[in-house]
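This view holds just a subset of the chains, kept in their places.
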Amino acid sequence: MGSADLAAIKIFTFPVRVYYEDTDSGGVVYYANYLKFMERGRTEWLRAHGFEQTELIRDYGVIFVVRKVLVEYLRPAQFNDLLRVTVKPVDIGRAKIEFEQTVERDETLVTGQIQIACVNAESFRPVSIPAAIKEKLWN
Amino acid sequence: MGSADLAAIKIFTFPVRVYYEDTDSGGVVYYANYLKFMERGRTEWLRAHGFEQTELIRDYGVIFVVRKVLVEYLRPAQFNDLLRVTVKPVDIGRAKIEFEQTVERDETLVTGQIQIACVNAESFRPVSIPAAIKEKLWN
């Protein structure tokens, strides 16, 4: 894929409200929970491209699993905040997808680089992303 | 089972430490998380009787699921508290077990009455608790 294609990638955004369940006694969102928010974003990004993960398992026998995350915590989110999760695929390989994601309020609070792999739903062994899926994900 | 047997039931206890993950921005343990603590207690109670839940699935094709909970929150637990979860089976029926549980610190913080059912691991339909299990649970 050329850089021209990359430039055309749209950034998908999804709203997340912070509830008590997301916070800790430090008064802010618990650090692991941003990973939940980011995954909600990726799930909704897939759905916006016409894919339900339940169908991926049923029709193709594959699931996406997270291989690697690099997350930086810049500023804390707080109870009741209305956040915006962004999802930007930056590389879609044979069996992997790499995302840049953010969690934002008025400014960027958390950034993430997330690498997910397509694996067989039973064996968890890496498999190629089905062509029918891969094609649609670039749109 | 007669009341003489019931009187002989030992109360099983299991320690739980409160970490940041368990608290919320109110400064106390989030109310749903006491249900996690209680389930850890029931899991360890089963283990103390010689049963691993992974074996129940593999050997008998059954899992235990929660049917009903009645939980009263008397006093809040806080970050870093070392709690004690108690597990007391009060009725073991054909396909159900009823527990009385508490979460305690210096005093009782939370009480629960928890009803679990034995179900087929695939269909989630109620099935009898395997005799070999039922027998051991009274000890």
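Observations on the model:
Each chain carries a letter (A and B) given by its place in the written order, and its residues are counted from 1.
Everything below uses one rule, namely that contacts are C-beta pairs under 8 Å (C-beta built on N, C-alpha and C of every residue); 3 or more make two chains touch, one makes a residue touch a chain.
Just so you know, these numbers come straight off a predicted model, no measurement behind them.
Summary of assembly composition: all chains derive from one sequence, 2 are present in place, and the complete complex in the structure file consists of 4 copies.
What we mean here is this: only the chains that are shown with their structure count from here on.
Centroid to centroid, with C-alpha atoms defining each point, chain A and chain B lie 35 Å apart. Interface residues of chain A, counted against chain B in their complex, comprise 20-21, 23-28, 30, 32, 78-79.
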